[in-house]
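A single protein chain has been omitted; all remaining protein chains appear in their positions.
Let's look at chain A:
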Amino acid sequence: MRQRITFIQQPQDSVDPKSLKVTKNDISTTGLKGAREDRVTFGFEELPQELYRVLKATHELHIRWVSESPYESIVPFVSRVSPGLHVFYTPQRNSNNSSLLCPALKKVFGEIDCISPEKSFTTLPIERFSHSSATQYYTPLPYLNTFIHYLINKLCAPSKDTTACLSRAELLHSASYLDIDFDTISHALSITGFWPAQTWSLSLPTTSSNRLEVGMLSIQTPQAPEELSLGGFLTVVGEDASPSPTLFSFPARHHPTSQSFTSTFLVPSGLHPTLQLRISGSAKPVDGAACALHAHLTLPKAVFADKYQFSDSLFLASKNLSALHYISPDVDLEAPAYTVPHWGSSLLLELSPPSVKEDVEWTAEVPLHLRYLAPSEGGTQEVHIPSPVLFWACTAEEGSKFTVNPFERVDLGYEGLFGPRTMFYHLDPEPEASTIPAAERDMHGSGGGGRLVNTLEVPVLDSQKSAYVELGTAAVVMAGFAWVCWCLWRVWRRGGYGRTRVAVMEKKKQ
């Protein structure tokens, strides 16, 4: 097991190395201000048998979970993913054991609507970038409780230092996002958690078999626009007697912007909801570069976009959109949710900011459609749609090379849709500035009470009122049918089925 713990601080909060207490098997300090990333890497042999069996049939597995609560990102952890649980999966070739994946996901994350990768996952375009995963799955998941429970029972229990493991696992309750990565080449499973800036009191113990590296870094001014620069102290607990100073720069794909956005459904949403994106600015993040603003939407199956709607330029312009660049394949335009096996669909839209000099707030609208959902008591069902990811995609200068930097997240669902020299400048998602009083916020419409999830009330058949539908329909249809039959019978009684002229001819013949 290897562990890497990184604190990212604002320059003014930089840690004083003297305040760090480093011993042979522990590092501790108090009042440390900063955001934190924990990465724990397990060897294959350290995993429970059931996970080992799933991963043996796996070529690549990337799980991204993001909290519904908004968080402040910090360089270099600025990439964004929509709230919920995303799974990107490539099965091992010649392996037919992918049937183990869904049961394992349910065991680890709780009851989710997942049958098998073949049925529940959608395929991703793999021909363009072989490094991204072949299939995708998503489900809303507000909390990590089941996962943390699983960690404590299966991964903490066998270890010697249970208390430390427990507290580290418990810490995930407040994590803003969680990444789990596995690929056959490294033969290792890594779990990464991220916490936004706060004040930490630390005591991080370790054992001789576990390597623990702790970094306390602050942001420095980079030398080139595509680069990030960090400086501070690195400590390998057990090896280093004191923190060693460090300063390094690296090219990065993901960058922050000062812009932000909110997403809400226009009311009344009906069966054709429109997702309105309110964007704080229209200016490109980098002057001179070719940049386009994109929205990446993750839509659970209850709601979908009709790709054919996005072909008319007048229509697109009226919504401040410019093009639909990608949509999951095989999105049925009619089927009810309960007959659709896929998790849903994702789409990548290019937005069309107003071309004005000033950096003004503006809106774009994404037309969507609801499927029929299963009947329920009360006649409505709630559907939770995660906030999309918005970013400017800019093409980096010729010759810039992006080697994956030590803090970069890959397999986010959208970077594979762009060329290798693309840089992403992320807009901060903000919950809707709600006009509804806080007390009622959780009960009403879209806002979702400060969460990055929009709620739609979908009208469905009220199962309490539908008891008489079958008999009522049958009775009315039978009544109509009987009336027509009676009319036919009257006709027959009066004149049979023959024609008038027949009678005339019969007479003549006689």
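Keep in mind that, in the parts below, a residue touches a chain if its C-beta (ideal position, glycine included) is under 8 Å from a C-beta of that chain, and two chains touch if they have at least 3 such contacts; residues count from 1.
Convention: contacts and distances are computed from a predicted model.
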item: Protein that the absent chain corresponds to, by UniProt name, given "Geranylgeranyl transferase type-2 subunit alpha", "Large ribosomal subunit protein uL14m", "GPI mannosyltransferase 1" or "UBC core domain-containing protein"; value: "GPI mannosyltransferase 1"
item: Which residue of A:S19, A:S99, A:T199 or A:T339 touches the chain not shown here; value: A:T339
item: Residue of A:A241, A:A290 or A:V477 in touch with the missing chain, whole complex considered; value: A:V477
item: Hidden-chain contact residue, picked from the options A:K21, A:K119 or A:H187; value: A:K119
item: For chain A, the residues touching the chain missing from this view; value: 111-113, 115, 119, 268-272, 308, 312, 314-315, 317-319, 332-341, 372, 374-377, 379-381, 457-463, 465-467, 469-470, 472-474, 476-481, 483-488, 490-507
